[in-house]
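Rest of the complex left out; these chains stay put.
Read from first to last, the chains carry the letters A, B and C; within each, the first residue is number 1.
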C-alpha cells in the first residue's frame, strides 16, 4: 500500500529556511539538462554544473533547466543565491512531503505538485514530487528521480512545430503541468479497470482476497485524491490570473487544464462512492452466502435428526417393545421415515428454501 | 454497467489544440443537415459538404447545422477556420469525454452536454455527447451518433407554429437544451420504476439478484448524477445572462430549464438516498432470514438431540441395565420423550420463536 | 408508499408555454369560489364562470379567487389573457409536478407549494399542489382537489375579527401560506408518533414488519423533506422583501413563518437521523438475537453430542467389550454423563453464556 504520511521537514523547532533534504535518500547522480529556445533557435545541453545555466541569463531566450534528484542541497542553494529566492521556498523544494501549492513571490512563482506512476508489479501508486520555479525567463523544474512524463514536451520543443517555441516561459510551465495532469488520466483508468474487475467477483465469489482488494483500492483512492485535490486550487489560482508572470493568452490554456482537473476529481469521487457501495455489497453478499449455507445445514439436519431418533428408538433393548415383533414393523419404519422426509421437504419448498 | 471513465483526449504532453478524435470509432457516415429559417421562410437541406452552409453566411436567417458522427476531423477544422474558432474548442468538440460545460469566447459560445438514452435491452443508460456552437446567427450541433431527441423541435420549425421561427438562434439553443433536459425525465422515470419494483422484492425475497440489481442501480445513479450535475452550473450561468449572445427574452425560458434541472437533481439525490437505505434494508432483511433459519434449526436440534441421547442410552448393551427389564420401560420412555419435547416447545413459545 | 417522481410536463421538445394539464385526471367538476372584502365589506360567492370575477377588477377591495381542480385548461387561459400573465407561469399552474418556488414577474408574483395530508388508512402522506398568483389586488389560488387547510382562514375573513380584513392581498397570501405551514406540524407529529411506536418494538421484537416500517418511514421522511425543503428558500426570499408586492408590515409575519419552516426542517432532519440510527440498531438487534439462538443451539449440542457418542459406544456389538460386563458399568455411564454435562455447563457459565 502507498505510504500516506511523509515526514515534513526539519526537526522540531529547527530554524525555518534551513536547507536539509527531507525524503528517501536515493544516492543517484544529479542530472541537469537545459533547453534554451526562442522561435528561431533551439539548444539542448546536459550540464555538469548548475552555474553553466546562469551564463545565458541576459539572453531573451526561454530556458528550461530540469534537475533530477533533488537531494543535492548545494545546487538549490546556488540557484537561490543567484536569483535571490526566499529561503523558505528553497526549503520547500528539498522537502519531498509538500502538499501541492503555489507560492507567489511577486518576482517569481513557485509551484509544487505530484507526478504519479502506477507500479504494475506492486499494483500500487507511487508519487514523485515536482517543483517548478518560474523566474524571469527561466523555468526550473526539480524532480526526485530520473524519468518523467515530459518526453512529449521535449519532442515538441525539438521539432519546433506548433506554437510552443513562439511562446514564453509561462506557456512552458502550462505545458509541463498539462503533461502531468494528462498522466493522471492514465492512473485513473488503471484504477477503473481494477474496480471493474473486482465488481464482477464481488457478488459471485466474495472471498477474502476480494475484501483485501476492495480495502486496498479504497486506500489508494484516498491517497490519490489527497495528492490531486489541492492541485485544483493551485491551477484555479493560476487560471484566475492572480500572477502577472502568466500572460492572458496562457490563461485560456490554464482554464482548459482546470476543466481536466475537475473531471479527474469528479471521477475519483465517483470511484470512491462505487468502492464504498462495493464494501456494503460485499457484506450483503457474504451474509447472503452464510444464509444459503445455513439453509442447507438446516434442511439436512431437520430431516435426518427426527429419522435418526426413530431409528434410535427401535435400536433400544427394552424387553417389552411390541413394535419390534410386528411383521411389517420394518416396512412401517421406512414408510414413516419417507413420509417425514417428504413433509419436511414440502415445508421447505413452501418456505422457498429449495 | 455503464462505463464511468472515458479517456480524455490526446496522449500525455501532446500539444493543446491538436485535433484528434477521442472516442469510440463508429465508422459511420457523416450526416449534415441544415435548417435555415426566418419568420417567413423555411428551408431544410441535407448537405454533402460542410462548405455549403457557409454560402448563406450573410443572410439574416437563423441557420441550424446539425452534424452527426463527430469523428470527421476535417469538418470541424473547416468550420473552425471559417468562423475563426479557438483550437481548444475544436479539440473539445472531438473529445467525447467532456464534462458538461459552457465556454464563452465573447464572439461565440460553446456548450457541451450529455444526451442520455435508456437501453431497454441491456437495462443500462448510454450517453452521447452533444456540442452546441452559437456563432453569429449559426447554431452548430455536433452529435456522436445518428438519432436524437430533437424530432419535436424539427417538427415545430417545419410547422412554423408558435414563436420559434420568430426568435433568434439563442432561442433555438434554448429549445435544443430544453429537449435534452426533458428527455432526462424519461430516464429518471424508468430508473424510478426499477427502484419501485426492487423495493417490493427487497424485504420479501432478498436473494442475490436483488443485491446485484441494487448495486447496479446505485452505480447507474452515480453515473447519472455525474452526467447531469455539471449541467446545472452551465444552465445557471446562461440564465444569469453572463453572455450577451443570449437575449433577455430567452433568459426567462432558461430559468425555466434551470428549475427543471434542479428538480431532476433533487430526484436523483432522493433515489440515491432511497437506494442507500435499500442496501441497508437488504442486509437487515438477510440477517433476519438467517435468524429465522437458525431458529428452526435450533428448535429441531434442541428437541431431538436429548431424545436421541435417551434412545441411545437404552440401546446400550450393558448386562446390568435394570430399566430394560421393566414392564413399562418402553411406555415410560415415550412419556419422558413427549414431556421433554413439550417443555422445549413451551420454552420456545415463551421466547416467541414460534 | 408515496410516489416520489411525478412526470414534469409536456413531451420532449414540445414548445414551452403549451398549456397541457399534467397530473392525474380526476374528472372532478371545477369549483370556483370568490371572497371579496375590504375593512367594511365582505362578500362570498360561488362562481360558475371564471369571467364573473373580472367584473370587480376596478374595485379597491381584496379579491381571493380559489379554483379547485386545476385540470381545466380554459380557466387558466382566461385568467392568463385577462391579466397578461406569462405563458410559462400558466404552464406551471397546470403541471402538478412542480418543485415549490416563487417566480417574481414584477407586476405579479407566482408561488407554488405543496399541501400535505396524512392518509390514515394507507399510512402514507399524500401531497397536493397549490399555486398562488398575486396580481393587483387579486389573489388566485389553484388546488388539485377539493378540500384544503384554509377553513380557519375563511372563518376569519367571514367574522372580520382581527386585522385580516384591514390588510391587503399580500397579507392574505401570507395567511394562506401560514395555514399550509401550520398543517405540516400535524404531519410531522403523526410521523413522530409512528417513529416513537417503532422505537419500542425495535430492540425487543425486531421482526420483518418493523424492518418494513422503518424502511417506509425513511422513504416518507425523504419525500417529506423533498416537498418542504425548497419552501424554505421561497419564504426566505419573500421575507427578505425582494418583491415590492409585499408590504413591510407583512414581512414581519413572513419572518415568523420562516422561523416555523426552519423548525419543521430541523425536526425532519432529526427524525431522519433517528431513523438512520434505528436501522443500524435493527441490524444490531437481529445480530444479537442470532447470537442468542446460536448460544442455545451450541449449549445443547455440545452437551449432548459427547453423551450420545458414549451411549453409542456401549451400544456397539463387539464381542469383547469388557465394560459391558461390569456390574456398575451402567451406573458409571450415568456418572460420567452427568459429570460431562456439569463441566460443560460450568464452562458456559464462565463464558457468561448462561
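Definition applied: a contact is a pair of C-beta atoms (placed from the backbone, for glycine too) under 8 Å apart; a residue touches a chain by one contact, two chains touch by 3 or more.
What you see is a predicted model, and the numbers here were worked out from it, not measured in a lab.
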item: Where 3 copies are displayed, count of copies in the complete assembly; value: 5
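FYI, only the chains that are shown with their structure count from here on.
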item: Distance-maximising chain from chain C - centres being C-alpha averages; value: A
item: Relative orientation of copies chain A and chain B, as a Cα rotation angle in degrees, nearest 5; value: 70
item: Chain A and chain B, separation of their C-alpha mean positions in angstrom; value: 26
item: Centre-to-centre distance between chain C and chain A (centres being mean Cα positions), rounded to whole Å; value: 42
item: Where chain A touches two or more other chains at once, by residue number; value: 315
item: Chain B residues touching chain A - in the complex, by the definition given at the top; value: 1, 4-5, 7-18, 86, 88, 97, 99, 101, 205-208, 211-212, 214-215, 218-219, 222-223, 226, 230, 279-280, 282-283, 286-287, 289-290, 293-294, 296-297, 300-301, 304-305, 307-308, 311-312, 314-317, 321, 323-330, 333
item: Residues of chain A that touch chain B when the two form their complex; value: 149-153, 156, 161-162, 164, 175, 178-179, 182-183, 185-186, 188-189, 192, 196, 199, 202-203, 252-253, 256, 259-260, 262-263, 266-267, 270-271, 273-274, 277-278, 280-281, 283-285, 287-288, 290-291, 294-295, 297-298, 301-302, 305-306, 308-309, 312-313, 315-322, 352-353
